[in-house]
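Of the protein chains in this complex, one is absent; all others appear in place.
Chain IDs A, B and C follow the sequence of writing; residue 1 opens each chain.
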Amino acid sequence: MKVLISNDDGIHSLGLWHVARALAPIAQVFVCAPDREQSGVGTCLTLHSPIRANQVTPQVEGVTAWSVEGTPGDSVVLGLEHLVGPVDLVVSGINNGSNMGEDVLVSGTVGAALQGYVRGYNAIAISVYALSPQNYGPATALLRGLAVALNRDSLPRPLFLNINLPDLPADGLAGVEITRMGQRSYTEVVKVGEDGKRKWYWIARSKPVLHEMEGSDVSAVARQCVSITPLHTALTAEESLPALQGLREKLLEALAAASPA
Amino acid sequence: MKVLISNDDGIHSLGLWHVARALAPIAQVFVCAPDREQSGVGTCLTLHSPIRANQVTPQVEGVTAWSVEGTPGDSVVLGLEHLVGPVDLVVSGINNGSNMGEDVLVSGTVGAALQGYVRGYNAIAISVYALSPQNYGPATALLRGLAVALNRDSLPRPLFLNINLPDLPADGLAGVEITRMGQRSYTEVVKVGEDGKRKWYWIARSKPVLHEMEGSDVSAVARQCVSITPLHTALTAEESLPALQGLREKLLEALAAASPA
Amino acid sequence: MKVLISNDDGIHSLGLWHVARALAPIAQVFVCAPDREQSGVGTCLTLHSPIRANQVTPQVEGVTAWSVEGTPGDSVVLGLEHLVGPVDLVVSGINNGSNMGEDVLVSGTVGAALQGYVRGYNAIAISVYALSPQNYGPATALLRGLAVALNRDSLPRPLFLNINLPDLPADGLAGVEITRMGQRSYTEVVKVGEDGKRKWYWIARSKPVLHEMEGSDVSAVARQCVSITPLHTALTAEESLPALQGLREKLLEALAAASPA
Partner (left out) sequence: MKVLISNDDGIHSLGLWHVARALAPIAQVFVCAPDREQSGVGTCLTLHSPIRANQVTPQVEGVTAWSVEGTPGDSVVLGLEHLVGPVDLVVSGINNGSNMGEDVLVSGTVGAALQGYVRGYNAIAISVYALSPQNYGPATALLRGLAVALNRDSLPRPLFLNINLPDLPADGLAGVEITRMGQRSYTEVVKVGEDGKRKWYWIARSKPVLHEMEGSDVSAVARQCVSITPLHTALTAEESLPALQGLREKLLEALAAASPA
């Protein structure tokens, strides 16, 4: 089994190397991760300029690691399309901080896993809420279990799993739940300052607002469970299709008005 | 009616000002757009450093415009949370090039509209396939019609519409279709070079592969129709939930093995 | 006469367009300036990635203008080596804020002019101390006079002039002085903050400390005079050469110790 590991906290992050350490005994492990923290960059790819990558000394023996001067998405694209080639699994994380509800849309952790999924590989994004150093154990145990299960089982492929854990030791966990993506947990606010010459604006995450929608990722973690949410990229709002059909005639009229007589 | 316009081609793009010109007669129009082209940055938000914005001379009278040193997402967050405040509609585009299928996930055009939608506002991302300068007419006529319709009609709110047009004049269009998001139309490839000291890698889009899935955005545009796809942010892969339930027991075992005895 | 204008405040800066307006009647004027403010970037060139430039609508008729997604130095290199070709004069400014003493070393205004000078062209960096909008007159009158004089007179070539003006109308100026570069007038301090996840450090200029060394740029401006300092790039500290000769023997011994026996 070949596994590509990335993240958005950067290649120096402890969480990434805990994943490498957990999977190295059961897989051929490659790391392609950003050289700097990249929280919030979501699905961003660098298309307008070249990027660099340095092969670096791995913190886990037997692992091959590249530090990429780019985004999480860049790191995985570069790994899969050039440095590493096809793999059996892409893992992004362990992220320091949860990625739940609509926050997954701007999560670099999820953005890295996405690039594996759209290429047809199983992909896992894994995050721990407000991570304490001692609580990597459950996340890594889970990953090891999942890596084996996804590789052997006759599950549909590719799977794109977004996993969130509460900040607890294994014996403090209340269970494992298969969940749906919840609503927003953070919102952005804008702080304003002055640098002597011009105003600056700093987009900051406000405190999390936990909407405990039944069956959601947010709700599972609030009840001290591990949350596993299967994601896909079919963003179509099926529920809005009928209402929009009713608009078609009006829009055809609008278009007709745009035509030269 | 208040409308915030953004894009990912940058504030100098012709497409953006065509939107402003089309909507200025029927709405109070504000522009918050990146000062540089930002294709491919997707949902990216700048959370690690402050950004700047300059109020600039608008190309359309009566419009208030800011040039933002940040991403499309940053531009809309800054507009809605600080510079402009609440609006009735966010429009992103007219993008020079289509945003269909899974490409919408890394589209800065869609990433800008997203920040309106997650705040509860109607949001439209609009793109024209390989835009010829003379073919802005259908896109702007459609936007004007939609802006009025969304403001008056008893449609569900918020709507998040991803609109793609073929590069045709209004009388060349074969119709308007309400579609589903299709599959990938582009893929990324990595070009490799040398700058004398180190290798560089440049992620580039390969030529579009048009998968003509029935009822998709890609298929509609291929048949010379306008495609309107309603999007949402509920990324849960409902179809994978049952299969994952079967994994729970194995994962609980894996976790148990992580517990100290 | 062909003149290339750049700056470090960015192409939207009023000062740059005042220069263009002043010189357009007597020269063929080209603008290549950064699209964003770039104070403090000094001599920086972008060698690791490509840059873009957009031809933009000039604020002064007859001028050809490019907005460059790069540093002041990049803008001038791109202008002289590709977009414009050889010129008779490079002007950088009018900068909003003085560039005196050792600050010229990190000044983007001076960094832009430098790239003209090292290619053999006359180059002028011009700055006004805490610029009031009404006080562009003296700077532009001076530039017009200098452009003519440098083009006609049998002065040595190339000249690299760093000009600083106090923030005064022409009839408030006490004279014009040919000066030497003074000592530091600003120093950098580091502000420390927290973004929730990590510390950040912000390098800021502290208040100017005016060392009024006789005959210096700082001293001239303090006495309400225009300061004109001729610069060169011969950074050799002639005064230290004798003392270093005395070190040579010791260093040869150190090197000998490094040799394999």
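Throughout what follows, a contact is a pair of C-beta atoms (placed from the backbone, for glycine too) under 8 Å apart; a residue touches a chain by one contact, two chains touch by 3 or more.
Computed from a predicted structure; not experimentally measured.
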{"item": "Partner chains on view for the chain not depicted", "value": "A, B, C"}
{"item": "Positions on chain B contacted by the hidden chain, ascending", "value": "37, 39, 48-50, 52, 96-97, 195-198, 204-205"}
{"item": "On chain C, residues whose C-beta touches the chain left out of the figure", "value": "37, 39-53, 71, 73-74, 77-78, 81-82, 102, 104-106, 111, 114, 118, 137-138, 140-142, 144-146, 149, 153, 155-156, 159-161, 169-171, 173, 175-176, 178, 180-181, 184, 188-193, 198-205, 226, 228-241, 243-245, 247-248, 250-260"}
{"item": "Interface residues of chain A (partner: the chain not displayed)", "value": "12, 35-37, 47-48, 52, 54, 56, 67, 69, 195, 200"}
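Convention: only the chains that are shown with their structure count from here on.
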{"item": "Copies chain B and chain C - rotation angle from C-alpha fit, nearest 5 degrees", "value": "180"}
{"item": "Chain at maximum distance from chain C, centres defined as averaged CA atoms", "value": "A"}
{"item": "Chain centre separation (chain A, chain B; CA means) in Å", "value": "20"}
{"item": "Rounded Å distance, chain B centre to chain C centre (Cα mean)", "value": "41"}
{"item": "Chain A and chain C: spacing of chain centres that average the CA atoms, whole Å", "value": "45"}
{"item": "Chain B residues counted as touching two or more neighbouring chains", "value": "37, 47-48, 52"}
